[in-house]
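A single protein chain has been removed from this complex, and every other one stays in its place.
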Amino acid sequence: MADVLINPVADRLSPLELLRVTLAAASDPSQVAIRELPFLCQIALRGSPGNTLFMAAVQKALGLDLPVKAGSVVLAGSVRALWLGPDEWLVVAPDGAAPALLSALAAALEGVHAQAVDVSANRTVIALEGPRAAEVLAKGLTLDLHPRAFGPGRVTQTILARAAVILEQTGEAPAYRLYVRNSFATYLASWLMDAAAEYRLPPLC
Amino acid sequence: MLLISCPHCGPCDETEFHCGGEAHVARPHDPAALDDAAWGAFIFMRNNPKGQFNERWVHAAGCRRWFNMVRDTVTHRILAVYPMGSRPPAGLGHLGAAVVEDAQ
Amino acid sequence: MTKPMGSHRTANGGRIDRSRPLSFMFDGVTYGGFAGDTLASALLANGVHLVGRSFKYHRPRGVLTAGADEPNALVQLERGARTEPNLRATQVELYQGLVATSVNAWPSLTHDLGAVNQLLSRFFVAGFYYKTFMRPKVLWDRVYEPFLRRMAGLGRAPELPDPDIYDKMHVHCDVLVVGAGPAGLAAALAAGRTGARVILMDEQAEAGGSLLSSAESLDGKPAPDWVADALAELASLPAVRVLQRTSVFGYYDQNFLCAVERRTDHLGPGARPGLSRQRLWHVRAARVVLATGAHERPLVFADNDRPGVMQASAVATYVRRFGVRLGSRAVIFTTNDSAYDAVDALLAAGIGIAAVVDSRPDPGPRAEAARAAGVVVHAGCVVAATHGTRRITGVEVRGCEGGVLAPAGLRLSCDLLAISGGWSPAVHLFSQSQGRVRWDEAKLCFVPGEAAQAQTSAGACNGTFGLGAVLAEGLAAGASAAHLAGFGDGAVPATPAVAEVAAAPGDALWLVPGLKPLGRAGKHFVDFQNDVTAFDIRLAAREGFESVEHVKRYTTNGMATDQGKTSNVNGLAILADTLGRAIPEVGTTTFRAPYTPVTFGVMAGRDLGEMLDPVRTTPIHAWHVARGALFEDVGQWKRPWYFPLAGEDMHAAVRREAKAVRDGLGVLDASTLGKIEIRGRDAGVFLDRIYTNLFSKLGIGRCRYGLMCKEDGMVFDDGVTARLGPDHYYMTTTTGGAARVLDWLEDYLQTEWPDLEVYCTSVTEQWSTIAVSGPRARDLLADLAPGMAVDPESFPFLSMREGMVAGLAARVFRISFTGELSYEINVPSHLGLAMWQAVMAAGARHGITPYGTETMHLLRAEKGFIIIGQETDGTVTPLDLGMDWIVSKQKDFVGKRSLTRSDTARADRKRLVGLLPEDEGEVLPEGAQLVEMAGGTPPVPMLGHVTSSYWSPNLGRSFALALIKGGPERLGQIVFAPLAGGRTVKARIVEPVFLDREGSRQNG
Partner (left out) sequence: MKQRFSAFTLLRNGLSWHENWQRQWRSPDPKPAYDVVIVGGGGHGLATAYYLAKEHGITNVAVLEKGWLGGGNTGRNTTIVRSNYLWDESAALYEHSLKLWEGLSADLNYNVMLSQRGVMNLAHNLGDVREAQRRVHANRLNGVDAEWLDTAGVKEFCPIINTSPDVRYPVLGATLQRRGGTARHDAVAWGYARGADARGVDIIQNCEVTGFDIEGGAIVGVQTTRGAIRTSKVGVVAAGHNSVLAAKAGIRLPLQSHPLQALVSEPIKPVHDCVVMSNTVHVYVSQSDKGELVMGAGIDGYNSYAQRGSFHIIEHQMAACLELFPIFSRLRMLRTWGGIVDVCPDASPLLTKTPVAGLFINGGWGTGGFKATPGSGHVFAHTIARDEPHPLAAPFSLDRFTTGALIDEHGAAAVAH
């Protein structure tokens, strides 16, 4: 009975696929735009930055030095490492990169106290861009996003409205990425659309 | 709304944290060796001072790390933040009687 | 009825826009006003002075103030869904078509039946209700209390849900300045020029504070022009933000302040659909400058509450800022210089002044100046009584020395009485910040003491009253705040030049004697809104209520919607006098948030409806919806509860689903289960300490069910954990416990056992979990995973395999929560729906049936499997559950020591058993309590309760699980469940496994 065969790429459904059109309709690049970046490769990485074996192994596998400064992001080519905690990172890469990166990590980390787990399907990513993006976030975020306090290359785990998110600033414009657990994605997307709605109204006199 | 300085992430709103009660209460090494009263004290008896309190917090919505803090329970002023497994800065807080020994 | 527009206006001037007339309605009458008016100014400009009735005595009341401190002029705004009670007319901006009604008056404001209370007022003194209505109790229950309640309240709640929306914003700044009067503007300028991030918030429609009604000039400019220039400069500073119509209402720890911005209220109801009506600002500021001004104190004299009695500063404001001719003949009664500002305003507007009554025997230069302008000043005199009902018509003026009235005086007729008893700095926010106020005997007011947070007070709120000094203080506060926040060098800009007026000290006159002993003629109101009189305060003291807090509560002084802005200081001064104590000894009551009332809606913000709490769904959710599932809330998750076919109720659906699983094949979306990857050299040891049973010896590729306890020995969570490699485990938890368990593991790892080399990572949502269960599950898996050896030897119960299922790399666990042959197929959640569909397609020929949580609960109960939170409630140990087999004797684990405590080790604890109702069709209600014998009068000793109960199509009868004292020793005994309506159900205690005791179904 091998007739039920699933295509592991084509048959995927991202958490916000069903909202794709709605998100597009709610977006206005001159104000704020919201869209899903589905299926990014994400790897949860744990290890001690004090362990030179670990740091070296990761450098070897990913071609980058993991960020040790709180809240920072290191990029190398298409791979980025997000600092999540003093012994915790999220490695983000394009769709499809996970198997290769994971096996490279597994090989390099052999015998090292570390953990690398594929979490590509654990969270989805929402891109939020446009001049009003920071203001939209400020409606539900207790953090300070002012350029003096945050900016491109910065990342943090926090709570947006009532959902836990990883927030990364990717551009000056500003542009942000919100990494959110699948089950919260619909809530968060709805919340963002609601928060952004007023910027599509004529301005308050 | 407290503003708490996570030792890793810096100042963040209280809503990102979770308070874990009194700090420096180590789990006994050999629970079986304790009588009911001593074991009961370990589970239930905690310091509850009016004034400086050594307490544990975790940056639950942020870096997920636990740390210690001395906070005044009357003014809500935060006097020190220090890592798990270390002693409070000299002259701050007072360790409760339940402290069998330091965790680490 | 329509009245001509604003017949009581000055010829010109003021900040109203005379080119923009507006019409509005008050108590059914249409009036006219102008843009820039408040409802209060517009009413006054129409000669309407009677605007409300007081709470207790229903006394006619007029507008007393021009701001947030207004106690009298409360209105019900608008009608229908957008109606809003108790708004202060002094703060409501006029808009076209505004509709307002007075509160607490029936049938009308002019003829109010509640006014009969005035006749009984002699008996309705403070606290009278504590002294009566005690007996008989039924009269209290049926008559008195309902009557008191009917008298309660002021305005009315809407009867419909709110059509408007509200939202929130979080901001951070270097310097927050509260109040945009001269002090606040100066502070914002000084701080803003340094480049610091400055936010200036002010509750009024426009900035300027008292300068908007000031006749003074700054640097030679009229005050309002200086304000305009200051605003223009602030607008040019990119890091400065000015928010008008924004009331800062709360000052919390570590410089966290909350404010409400009224974004659309001034535009009228529903004017801006889609835009939030009000916005709650959360501000975290490095430094705060409070520049909130001061409130003028009324004077306490007999019948000081008549419409037409008004704060002197409000008189100046209405005349100058709003161009209102408040009357034709005014009397000014004051204890201090500031009322002479009202004199100047009235003179300039050409309003007649009958006299100034100044309590000071020697009132000083301002009085001299007034006299020079032709005004009669009665020095050393007071107003001892007033006349008029719906509007003041006259006053009795008497000399007063040492608190004793002169035997004779004169009567002045007037239609306006401006009063000033001095000023109370608005120390509300300062006090909320935990700063202590101190009494300033020279200034006769409470002023801020030492700051408790990174904060400075400037201007009138700091007890500084001269404009030059106010500006200087504001500039210094702003410059220093910025400097302390890391901006600028702290240098203070030059103070604008203002003309200083020589000032004379004010007089401490807290209670003006009346013509008769206190309370016998006329009422000396202290708290206008709550009708608290000086007499009430004296009475409270006489009855032993000596603490200012007791007096507040006994008399309700300061507890009305204005929170005593005009009454607190007078009240405590009268108390101090009564007790023969000094004012600082009596002290103030506690200032609390909010500074002015805040709508509930804005506190909820957008967190309503679906956004109250995130709805979490699995990747397969849409399929469940399409299939007509009903859902159960489990924490934030929506889980399919059951899948009814047309015409089925829950019972029918569950019977069908449950039969399908036992007889054929069922499928459940188990994706919500918590999943944790655990890795590290010490992973096994760690799990041994966390679970009651042993995991370090588990074979690779094998799974084991485990229980976790808290240190108190009570069961906390459960689940199956698999060993994927030598140092690699995969833990599952309950749906509700997922986050809790992960946090708890981290807690132990980080704080208790940091020496253990273990990392944990949540993968709850990485995987979709599809449980296929039933005798045909193996056939299905064989179909879907042709490459996987699924025979019992190759893939035994409690093991896991990784392999290709329907073309996908999957993790398959052979575990069972139903007691049937079951597999849990895990695939990355992006593919969960695809896998579910594949399972449904492949299962079609096996008659696959999707089932929900209800069926799952039934099936596991047939096997006696527990559910955390149903069989357990935080008071149940593993032994209570009869799970001794899972409690390791060899090793320590979290909670183990607690199991041998004397009470926890008792044999007659409530323990898990099964129950078979005598009537096989009778399903015991879950939660039913069990007793040894039917009947009896309460309290009836209880043996325990039913934790789970179902009718089972597989057993063909009802059954239940229960926790019963000494349960296992009572097997075979009969217990009774007394139910509502006197019915009792009989049931027999049995072993808690009802089906396949040997486990051949799941193991086979």
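Each chain carries a letter (A, B and C) given by its place in the written order, and its residues are counted from 1.
The criterion applied here is as follows: a contact is a pair of C-beta atoms (placed from the backbone, for glycine too) under 8 Å apart; a residue touches a chain by one contact, two chains touch by 3 or more.
Because the structure is a prediction, the values reported are computed rather than measured.
A.B. asks: Counting the whole assembly, list the visible chains that the omitted chain makes contact with.
C.D. replies: B, C
A.B. asks: Consider the whole complex, including the chain that is not shown, and state which of C:G13, C:G195, C:P754 or C:P925 touches that chain.
C.D. replies: The one listed residue touching the chain not shown is C:P925.
A.B. asks: Looking beyond the chains shown, say which of B:M1, B:V25, B:A61 or B:M84 touches the absent one.
C.D. replies: Final answer for the missing-chain contact: B:M1.
A.B. asks: Determine which one of C:P726, C:G921 or C:P938 touches the chain that has been left out.
C.D. replies: Considering all chains, including the one not shown, the answer is C:P938.
A.B. asks: I'm checking contacts with the chain that's been left out. Which of C:Q118, C:T194, C:Q563 or C:T818 qualifies?
C.D. replies: Only one of C:Q118, C:T194, C:Q563 or C:T818 touches the chain omitted from view, namely C:Q563.
A.B. asks: With respect to the chain omitted from the figure, which of C:G209, C:G293 or C:G713 is a touching residue?
C.D. replies: C:G713
A.B. asks: Touch as defined at the start, partner being the missing chain; which of B:P11, B:P49 or B:G85 qualifies?
C.D. replies: Counting the whole complex, the residue in contact with the absent chain is B:P49.
A.B. asks: Can you name the residues of subunit C that touch the chain not displayed here?
C.D. replies: Against the missing chain, subunit C presents residues 55, 82-86, 122-123, 125, 128-135, 137, 140-141, 145, 148-150, 152-162, 164, 250, 252-253, 256, 258, 280, 434, 517, 519-520, 535, 539, 542-547, 549-550, 553-554, 556, 561, 563, 590, 592-594, 597-601, 603-605, 607-610, 612-613, 615, 632-634, 712-713, 869-870, 873-875, 898, 901-904, 925-929, 931, 937-942, 945, 977-980.
A.B. asks: Which subunit B residues would touch the chain omitted from the figure, given the whole complex?
C.D. replies: Considering the whole complex, subunit B reaches the absent chain at 1-2, 14-15, 18-19, 21, 36-37, 40-41, 43-46, 48-50, 53, 55, 71, 73-76, 97-98.
Simple rule for what comes next: only the chains that are shown with their structure count from here on.
A.B. asks: Centroid from C-alpha atoms only, then distance subunit A to subunit C, rounded to Å. What do you get?
C.D. replies: Their C-alpha centroids are separated by 33 Å.
A.B. asks: Please compute the C-alpha centroid of subunit B, do the same for subunit C, then give the distance between them in whole Å.
C.D. replies: The separation of the two C-alpha centroids amounts to 29 Å.
A.B. asks: Quick one: which residues in subunit B touch 2 or more of the other chains?
C.D. replies: In subunit B, residues 13, 64-65 touch at least two other chains, as defined above.
A.B. asks: Give the residues of subunit C touching no fewer than two other chains, as numbers and ranges.
C.D. replies: In subunit C, the residues touching two or more other chains are 282, 284.
A.B. asks: Note which residues of subunit B are touching subunit C in the complex, please.
C.D. replies: Result: residues 1-3, 13, 18, 20, 26-27, 30-32, 34, 36, 39-40, 42-43, 56, 58, 60, 64-66, 75-76, 78, 84-85, 103-104 of subunit B touch subunit C.
A.B. asks: Give every residue of subunit C touching subunit A within the complex, in rising order.
C.D. replies: 167-172, 197, 263-264, 272, 274-276, 282, 284, 606-607, 610-611, 613-619, 622, 636-637, 677, 679-681, 757, 759, 761-767, 782-784, 786, 806-809, 828-835, 838, 841-842
A.B. asks: With touch defined as at the start, can you tell me which subunit C residues reach subunit B in the complex?
C.D. replies: Answer in residue numbers: 252-256, 282, 284, 434, 452, 711-712, 743, 746-747, 750-752, 754-755, 892, 896-898, 901-902.
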